[in-house]
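Apart from one protein chain that is not included, each protein chain of the complex appears where it belongs.
For reference, chains read A, B and C in written order, and residue numbers begin at 1 within each chain.
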Amino acid sequence: MAVITVLEAIREAMREEMRNDERVFIMGEDIGARGGVFLATDGFLSEFGEERVIDTPLAESSIAGIALGAAMSGLRPIAEIEFADFIWPTINQIVGEAAKVRYGTEGKLNAPLVLRAPQGGGVRGALYHSQSVEALFAHTPGLKVVTPSTPYDAKGLLKSAIRDDDPVIFLEHKRTYRLVKGEVPEQEYTIPIGKADVKKPGEDISIITYGLMVHHCLEAAYLASSENISVEVLDLRTVRPLDIESIIGTVEKTGKALIVYEDNQALGIGSEVAALISQHAFEYLDAPVIRLGGPEVPAMPFSPPLEDMFMIDPGKISTAIKELAEY
Amino acid sequence: MAVITVLEAIREAMREEMRNDERVFIMGEDIGARGGVFLATDGFLSEFGEERVIDTPLAESSIAGIALGAAMSGLRPIAEIEFADFIWPTINQIVGEAAKVRYGTEGKLNAPLVLRAPQGGGVRGALYHSQSVEALFAHTPGLKVVTPSTPYDAKGLLKSAIRDDDPVIFLEHKRTYRLVKGEVPEQEYTIPIGKADVKKPGEDISIITYGLMVHHCLEAAYLASSENISVEVLDLRTVRPLDIESIIGTVEKTGKALIVYEDNQALGIGSEVAALISQHAFEYLDAPVIRLGGPEVPAMPFSPPLEDMFMIDPGKISTAIKELAEY
Amino acid sequence: MNTNLKINDALLLQMYKEMVLCRTLDERIWMLNRQGKAAIMASSQGHEAGQIGSVAALRKGYDQCYIYYRDLAVLLTLGLTPAEIIKGFIAKKGEPLSGARQFPTHGAHPTYGVINLSNVIATHIPQAVGAALTAKIMKEDRVIVAYFGDGASSAGDCHEAMNFAAIHKLPVIFFCENNGYAISVPLSKQMAVDNVAARAEGYGMPGIEIDGCDIAAVYETTIEAVARARAGLGPTLIEANVERYLPHTSDDDDSIYRSSQEIEEAKKRDPLKLLREQLLERKIMNLKEDTYIHEDAKDIVNKATEEAENAPYPETVDFFKHVYAE
Partner (left out) sequence: MNTNLKINDALLLQMYKEMVLCRTLDERIWMLNRQGKAAIMASSQGHEAGQIGSVAALRKGYDQCYIYYRDLAVLLTLGLTPAEIIKGFIAKKGEPLSGARQFPTHGAHPTYGVINLSNVIATHIPQAVGAALTAKIMKEDRVIVAYFGDGASSAGDCHEAMNFAAIHKLPVIFFCENNGYAISVPLSKQMAVDNVAARAEGYGMPGIEIDGCDIAAVYETTIEAVARARAGLGPTLIEANVERYLPHTSDDDDSIYRSSQEIEEAKKRDPLKLLREQLLERKIMNLKEDTYIHEDAKDIVNKATEEAENAPYPETVDFFKHVYAE
């Protein structure tokens, strides 16, 4: 199996799907000659031509709206938002419209579009190149929201997203792009949207997480082993729909849940996960459900010591593990 | 004390603040000659003139953006979004920008604006005149989000919102506008943002709710009394910042929590409330934390039997109370 | 103008029949609202020539219309029956656009190529451009028409969509039904210029202002724009100046912001009256035929009302269907 980066996995997924299915095309800012600011679509213009690789004007609301119109009329657009921090203008077309296409037409239309965006911090990106945006999409029925952590997952999930008949928001943590490498099979595969994945089995504490934090949690979990705390790490992979069965399953096993996410804590994905656990696994709980999410400041500051204050790292996770273990 | 409606309370709050403070002005669609589609600003144009009562073009993103610019430069705009369903285009200017003004300028600027919008269903408003939008704003530090339930609260909270030095999203449940009447003192008063209010004390079960649902919960709570179940109803009033102390306080007292909200359940306000309870009141809990929120469909359908399926009513709340009582 | 694009007598008469039917249906729905039966109604009275004249220039069932709530005549002319439409207003089962999940006239009807996805104004304009992009990519000579009001032209989505369509020379027609008001806000508070068509040049496409009460002008202008679009020459912005005779919707009270005098003045150019006079004058129709057309329309609308009123409400078992693919 080849070892590739998350960025390469994403590029491969798109390239293969564009080769397989004529209806798939991509649109966004700088995705053509430039190949995308992160080079996710490097080489696409020359392979697929200007009609299927569309450099758009700087106008995010219409990137979403035009993609939606194309999706409703039979194509399968992959629209790229250059950074997730610029995704807000798409909310009207995605949360307001795309999510309701199928329901509001009684199934006569559907919207098979993918909205991709690099998100997350720890890259000295400051307030406006570091935000996490999954919570604003994950609230709305009709949408799917995917947050991969590894090359294998990214490729398999993005292929599923492109083939999905409903709108999928695909949020790639930009810090994983080049940092995280992993094996990816040569042969064709997909990973189902909506299924979580146990990245490390364990007995004493369940950590539920996704995206970049999976790697920090794994690091903390392996550290904990050396202190005889056995931690299970569940990677949600998809934050809408949540894999409730796997979430409840791991907590029933360990009796202790720690939810780790980089986004602001209040009303983030971890809130829903905690609410589900406290409703459906109440009788199995041996301790309070603990969330370790981003602090109560609007976004991640620029200066290195300030950014470090915001980011959750293996050290902070280890502290939480120990506290929970001792409860 | 005069008995007035929620709509009248809102009108009075704005009128008094505009009389008291020259910097306060209002802008939005149809708020001038028309007096607002719900008549919230009826008579304002003739009293305050065209410069302080600005009928805007149909352009929500700029309603928010212009209000933000005015707020940063010394005025205190009250911007009205005609229906909350049309508020999505403001997310970029409100969640993206207004929330970060103070933090991103190290306190050199602030954004004392109020964004008002009628929201909620049960009015045969269908998919696009019934949505609840509090969750999309309540996630972001830097914003405040207020959801009043009674005329007394609406007036006192709106006055506080207008005087607040930070951006406040003020979401009025349109079904309460004319339906809910109540006493309001003649003399000047305000209600602090961020404080919940016990609308009915009780011993056995805590219901935590806000907006229109406060009234349905009270009805169900009084019904429960006749079956010897004593229910406390806590009205959050503000959904960001949450009054964590009051939430934990009531659950410590009763040991059982039911959270009721009209918005889609997953990742709604109730998710955060449940998460807080399961973390901070774990040892006091005698039963799972139960949420009763909107169903997993994108929004409320039009036809009466379908709308009734969506809306939470005293009957559904009573059922949940009984189940929780029997646990 | 190419003369064979000109309207002919048979088509004029056909359009008149459609207009009479639409007006009759519109009045009936307004009445149903006043009787407390229909939930909410945005009347098309005064807009009909713009709607019918432009649809007549399309290949029905092949071209696509992204409409808004006031486009009753578009729906009717494309093929929805009056009973189907009334079912929408009283939220009955069998409503074909959304199964009565949405506000009246909203949803989609793929067979007729008509989409009215939401109540959020202007969102459909980029969507229409997206459909035009599909036509271009798939090399189909389909034309897409986006119908919208003067109010919608202020929205950012309108700007972004027009700009994109002009860059890529997409087969889309921006058809603005300018009735001078966005609910209560008059044009002078919506823009500092006199017309929306003035914007077209700044995007690099033709902008044509026409009398939207003159159905022949509407038809002929649209025919030309359709030809441009099909030939791959790109979008056109047509601004049809129309009138709104009733309040914004049945929930509105326009007496607060509009004088009855202004409305009386506007009625002088009632498209129905103008077309009727033309047909009689040019002897394409006589008075007896006119009476028959009106009676026929009333009859159709009566039967449709009965059918719709007798229909049941949708079943609640389907409430959770169509959130995701099943």
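We adopt the following convention: contacts are C-beta pairs under 8 Å (C-beta built on N, C-alpha and C of every residue); 3 or more make two chains touch, one makes a residue touch a chain.
Since we're looking at a predicted model, the values are computed, not measured.
Touch with the chain omitted from the figure is made, among B:Gly35, B:Gly96 or B:Gly293, by B:Gly96.
Checked against the full complex, the one of C:Ile167, C:Ile263 or C:Ile300 touching the unshown chain is C:Ile167.
The chain not shown here is touched by just one of A:Ala59, A:Leu109 or A:Ile205, and that residue is A:Ala59. Contact between chain A and the unshown chain involves residues 29-30, 32-35, 37, 55-62, 85-86, 88-89, 124, 126-129, 295-298, 301-306, 309-310. Contact between chain B and the unshown chain involves residues 25, 51-52, 54, 56-57, 59, 61-62, 64-75, 77, 89, 92-93, 96-97, 100-110, 141-142, 144, 164-166.
Taking the complete complex into account, residues 154-160, 163, 166-167, 169, 188-193, 198-205, 234 of chain C touch the chain not shown.
As a working rule, only the chains that are shown with their structure count from here on.
With centres taken as mean Cα positions, chain C sits 36 Å from chain B. In chain C, the residues touching two or more other chains are 98, 101-102, 106, 118, 120, 156, 323. For chain B, the set of residues touching two or more other chains reads 61, 85, 88-89, 127, 296-298, 301.
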